[in-house]
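All protein chains but one are shown at their positions in the complex.
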Amino acid sequence: MSTTELFESAEVPTIDTSGTLGRSPWQLAWARLRRDRVALVCGAFIVLLGLVAAFAGPLSKLIGWSPTQQDRINGLTPDGLPAPPSVHHLLGTDNLGRDVLVRVIYGTRVSLAVGVAAAVAAVLIGVIVGLIAGYFGPAVDAIVSRLMDVVLSFPFLLFAIALVSVVGPSELVEIGVIAFFSWAAVGRIVRGQTLSIREKEYIEAARSLGASDRRIMFVDVLPNLVAPVLVYTTLLIPVSIVFEATLSYLGVGIIPPTPSWGNMISDAQDVYQQAWWFLLFPGIALIATTLAFNLLGDSVRDALDPRTERLFAK
Amino acid sequence: MIEDTPQPPAGTRPADDDLVRATGVVKYFPIRRGIIFKHEIGQVRAVDGVDLTVRRGETLGLVGETGCGKSTLARCLTRLYPLTAGQVVFDGTDISTLNRGQLRPFRRDVQMIFQDPYGSLNPRRRVGSIIGDPFAIHGVADGAERKRKVQELMELVGLNPEHYNRFPADFSGGQRQRIGVARALALRPKLIVCDEPVSALDVSIQAQIINLLESLQDDFGLTYVFIAHDLSVVEHVSDRVGVMYLGRLVELAEVDELYRHPHHPYTVALLSAAGTPDPNKARKRERILLTGDVPSPIDPPSGCRFHPRCPKARDRCSVDDPVLMPGTDRRPGAEPTGDGHVTACHYPVLPGEVLAGRT
Amino acid sequence: MALLEVRDLTVEFPTTDGLVKAVRGVSFEVDSGETLGIVGESGSGKTVCTLSLIGLAGGGRRGGQALFRGQDLLTMSADELRAVRGAGIAAIFQDPLSSLHPLYRVGWQIVEMIRSHEDVSKAVARKRAIDLLGLVGIPQPARRVDDYPHQFSGGMRQRAMIAMALALNPDLVIADEPTTALDATVQAQVIDLMVRLQKEFHSGLIMITHDLGVVADIADRVLVMYAGKAVETAELDDVFYHPHHPYTKGLLESIPGASGTRGKLRPIPGSPPSLIRLPSGCSFHPRCRYVMDRCLTDEPPLMDVGAAHRSACWLPATLSGLAEGTEAQRMKVAEAARSEDTPVAEGES
Amino acid sequence: MVRFLIRRLLTGVLVVWLISVIVFAIFFIAPHNVAQLLLGKFAAQNQQLVQTVTKQLGLDQPIWVQYAHFLNRLFHGDLGYSYYSHEPVTSLIKAALPITASLAIGAAIIWVVAGVLIGVLSATRPRSFTDRLATLFALIGLSFPTFVLGLLLLYFFFYQLHLAGVTFFPGGGYVPLTQNPGQWAQHLILPWITLAVASMAVYVRLTRGQMLEVLGEDYVRTARSKGLRPLRVTYRHGLRAALVPIVTQFGIDVATLLGGAIVTEQVFGLNGLGRMSVQAVTNQDEPVIIAVVLLAAVFVVVANIVVDLLYAVLDPRVRLS
Partner (left out) sequence: MTANRRRHPMLTKRRTAAGVSMVGVALLLAAACSGGGTKSTTTGASGPANRAANVNASGSPTKGGTLKLIGNADVDHLDTAAAYYTTTSTLMRSFTRQLFAYPASTNTTTANTPAADVATQVPTKSNGGISSDGKTYTIHIRQGVKWDTSPARQVTASDFVLGFKRLCNPTQNSVGAPGYYEGVIAGMDTYCKGFAKVPATVGAFKSYINGNQISGIQATDASTLKFTLVKPAGDFLNILALTFSSAAPTEYLNYLPDSADFRQHTVSDGPYSIAKYVPNQSYMLDRNPAWSQSADPIRHQYPDHIQVTLGPDENGVQQQIQAGTQDLQWDTTVPTTDVPKLKSTNDARLGIYPNFDTNPFLTFNMQSPNNGGALKKVAVRQAIAYAIDKVALGQIYGGPTLNTPLNQVVPPGNVGYQKYSMYQTPGNRGDAAKCKTMLKDAGYPNGLTLKDVYRTSGKHPAVYQSVQADLAKCGITVKGTPSAASDYYGKYLSDPTAARSGVWDISEPGWVPDWFGNNARAIIEPLFDGRNYGPGSTNWGDYNNAAVNADIDKALAADTPAAAAPYVHSADLQIMKDAAFVPFQTQSTPLFRSTRVHNAIESPFTAAYDITQVWLNPSS
């Protein structure tokens, strides 16, 4: 029981569903989401981000700069300092005289790609491992849980740097590193959920009907994991984006000249006193995006389970 | 084993009239501790040696308090649990040693209806797919045929077939229980084990489901094992009733016989404790208040398990474990009664006897 | 003046799915030494209408009046209400395991109750706690007082809850389904204890339950609730032997064994309505066998149908009781009141 | 209890051992020549020296032999010598640990106190303005990359304030607690805040969620029905019960930090374990890397055990079963 505001357990009124009959839990959640202004704003923002990422090319053509083009006439002072926002560069330039606006736009692409890909990869691994740990009894659980303990016991940032320094940085490595250190957390959640779902009567019902383990796992258990996993994914995406920024700060991020918000912010830290715009705009993009994903995650959670408060996933 | 010679209400019945024969059913749950290497530190003796026969076409009621093992027994009969010891013969086949694959045909013949109308239906699946599960799992019907069959079932249990695509959340508790009934009915099983099917429902809805179950039994010649803690419900639906206490069957009889002439002190106490929706009866009723609570099934009392709470307990009861015996006469060579009323008690309650502890 | 007089109580909860009208104008009163049974199915508002009085129903908008010892509970300040809670009105809840704090010793919890209202030393409060535990029949109370709730059995926990409720000798005890979670034999023990203690303490008791058997055992008067409204209220026997409201009658007929026959039960068709979108008129009309035109449009108020017997139904006052004859008369009245073209209310779908 | 502890310790050792194998494997499978790196351009002039050094460091041995040596030394409490500074790794860690511990523990106290208080506040008034503000605050904290926050804090609270004549915040550095507790705290305030903000956000949300769940429990309603003061209900009954998962998270988080608050140490120039390990990675100073990784893992493992023990303290149901 987590509802505090409404009713004590025995008295939760039957909600009339005559207006919503026949709609799937997803449709219901969607209906609730549409009523949530915060979710709408965040959703719209994320869609916008997606569009910006998708149309980065045309947009940059419109603006007139490519993301790697170094404007050595108006883009830098003779001393090599970035140029402030002006008619040439609406949001100013970076340390190599490149247009910050265009780079922020292109950065959307990388940050989103890394964030989403890493989150999705982590979730996929986590779900599979967690499902196996939770479903197949104590012996398998013990082994798999130990494995997750090992991963969670790693000083992950240090290990990430070490790993990247050994294998060399690339987008793929970065996604892999983030996923590698995130899946165990997902795995734990899924394992916990699976353990509790396994005790549900409908699983027993399926067993009594003679359903196979595989059928039970995929037909009965998995659909019930979608909601928590979906929520966790929306929360993992911003974490991955910030993680990418941190890796860039530590010098093991995306390979230049490809812009990501992370490596822009990281580059900007040397000149933020002279060129606030260089830190501010990618910073705003990063914070707004993580905020949007986080708030949307909360809203999705609320929508999927209106009786659950906005809990933070552990 | 139960001496089973008596006459059922509708004439004699042949020997193969027993759908289920359970002999010496034992189910212990190990209590494990440990991080890597689990080791057993004890056992929950959920069911500890039960003999039981379910006759074709009857409703066998099982009553008892929390932790008496009635639900575990039900899951042993349906082989949802492997037995620790004992044997269950279903329709002539010993199912107690079959593996999962071998059990599959058996799964078609035995179905369960569960207690929790919320927990027993997967909230993420459509009703049509839930009811169609038995067809899908056993590969009986596909596509349009499955849909037609499911809709027939829905109609049968009083659900609107058009609601095929709805989700469990769209239904009230009573309607959900109908979904559970429809699912259980899909493969036309021989036996349905109902585990507290109406306990979670409000009285008015409870009556709907009981009526439904009864009419389905008539229409399809079903056999029910009906588990409940509500004595009046069991009285209403059952042909015979078994009373369980701490993993044991302590009394079994035809329903009217049991309710009118309970032999076991526990049954007597249980019946007297049950509420009655009749103020006059309530005022007149004399209650037997048992002392204490049900002991832990991890470490059950020696001898008769009821003896620490029994108003009639004597020294022998803490030593000698009583077995089910017909009648109330415990003298050697006593004539066995023929009504199938058996009791596991050294000192059964005689008609008219007043038990101590009444208020 | 009664100990507690509730007048036209309404409780509403705004939710994301709409406004839940949990209690819609319920009135009742309880006197010292009297037991009021409130009966109803899940969601009928029986718990909300009592617990909201002492602010335990989790917020919600409350309307009406609730005079306790002459003071309106609904307009009290938070501090005044807190002083009433525990000392004036105590509560016992359904699930004794979850209602006791799992991390504190049973004795500690009783001591806390005493010391939050009375300025007594810990030792004195502890002594009282031990006495109370003994009073409710906990064996070896001096030892068990330091046990944690999980070390108690279900029955003992509920006894401990009762001991805590009685610690400050309250004028009124609200018992919210106190026996539902207990086994039959333990249930009997607890009811027995409550009856005994009520006599001893001479407090008022509100017994909320869905179990008519419990009501028959314990109540002096009964309030039947349906969809947030009181549909019938009467002395105990009148409710059981001369019910007027079709819902009350339906409830009684739904209970196996009550009708005495081994034939088919007579359930009430359909399901309770949503508290967000209530049916027009009498909210029971979609499930009522005797539904009349008027029921679809006009909401019946509680009307006198006998001595201290009130029912919210348009059927004539004389049509009380369970006998077949009364049934036939009711059908006739209803038949007559229906116009030809009005469709019969939808039954179970 | 003792048996439980022993078993937990054994699994802990297993976890740490696995980690040591993985780390060892990663660094020794990767192709690079430590001796060459150490000798720099002189390696070219003196290949003999390269061989001598390689032999000295035992790098000419097969991996498993090196690993066996490593384990053998480990059992004698010897973590080896840094390739780079030639200091025993143990003394490097001894110097760095107090800094990281000061940083981690101070920050942890800040975030847990602030996070829990804000979380409770927002849980007692769900959906109120306070609640939304707390949520927003928490989310912004969560979205802020640590290094940006640290940089900005330094810039405004140290640099700009110093220029304005307010010299309260030092610009980094570390004064041992034993030397001057006042300065110790003063030097660590900004790093503490930097480190605390992100975690505080997590705790606000964790506490809020837990509290909402607990405040809906029957026993909290019981506490209210007893006529207790709201603060007592919230803290004594509510928070007390909500504490268990918070403590779990807290234990793990502090342990993780003890392995090195890399970014914060980097930004504030604190030579704790984090910075030490980053430098070690840059220099491929394997003995140091392995030691720090193992130490960090040990912290997590120990924290797990402590948390389990804390369960028993916090929850009588665990203690007595």
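The letters A, B, C and D name the chains in turn, as written, and every chain counts its residues from 1.
Everything below uses one rule, namely that a residue touches a chain if its C-beta (ideal position, glycine included) is under 8 Å from a C-beta of that chain, and two chains touch if they have at least 3 such contacts.
What you see is a predicted model; the values in this text were computed from it and never measured.
Colleague: Touched by the hidden chain, which of the shown chains?
Modeller: A, D
Colleague: Which of these touches the unseen chain: A:84, A:223 or A:251?
Modeller: Residue touching the absent chain, from the options given: A:251.
Colleague: On subunit A, where is the contact patch with the chain that was removed from view?
Modeller: Residues touching the hidden chain, for subunit A, are 68-70, 72, 76-81, 95-97, 165, 168-169, 250-252, 255-257, 269-271, 273-275.
Colleague: Provide the residue numbers of subunit D that touch the chain removed from this figure.
Modeller: Residue positions of subunit D that touch the missing chain: 31-33, 35-50, 52-53, 56-57, 81, 83, 85-88, 91-92, 95-96, 151, 154-155, 158-159, 162-163, 167, 170-174, 266-271, 275-276, 278-279, 282-284.
Please note the rule applied: only the chains that are shown with their structure count from here on.
Colleague: Roughly how many whole angstrom separate the Cα centroids of subunit A and subunit B?
Modeller: So the centroids are 50 Å from each other.
Colleague: Which integer distance in Å separates the CA centroid of subunit A from that of subunit D?
Modeller: Measuring from centre to centre gives 23 Å for this pair.
Colleague: What are the residues of subunit A that contact at least two other chains?
Modeller: 3-5, 8, 14, 17, 146
Colleague: Taking each residue of subunit B in turn, which ones touch at least two of the other chains?
Modeller: Residue numbers touching two or more other chains: 35-36, 172.
Colleague: Write out the stretch or stretches of subunit D touching subunit C in their complex.
Modeller: Touching subunit C from subunit D are residues 217-219, 221-230, 232, 237, 240-241, 314-317, 320.
Colleague: Show which residues of subunit D lie in contact with subunit A when the two form their complex.
Modeller: Residues in contact with subunit A: 11, 14-16, 18-19, 22-23, 26-27, 30, 126, 135, 139-140, 142-148, 151, 155, 202, 205-206, 208-210, 212-213, 215-218, 221, 245, 249, 252, 256, 259-260, 262-263, 266, 274, 277-278, 281-282, 284, 289, 292-293, 296-297, 300-301, 304.
Colleague: Within the complex, which stretch of subunit C touches subunit D?
Modeller: Result: residues 54-56, 78, 82-87, 90-91, 93-95, 98-103, 112-113, 116-117, 148, 150-151, 161, 164 of subunit C touch subunit D.
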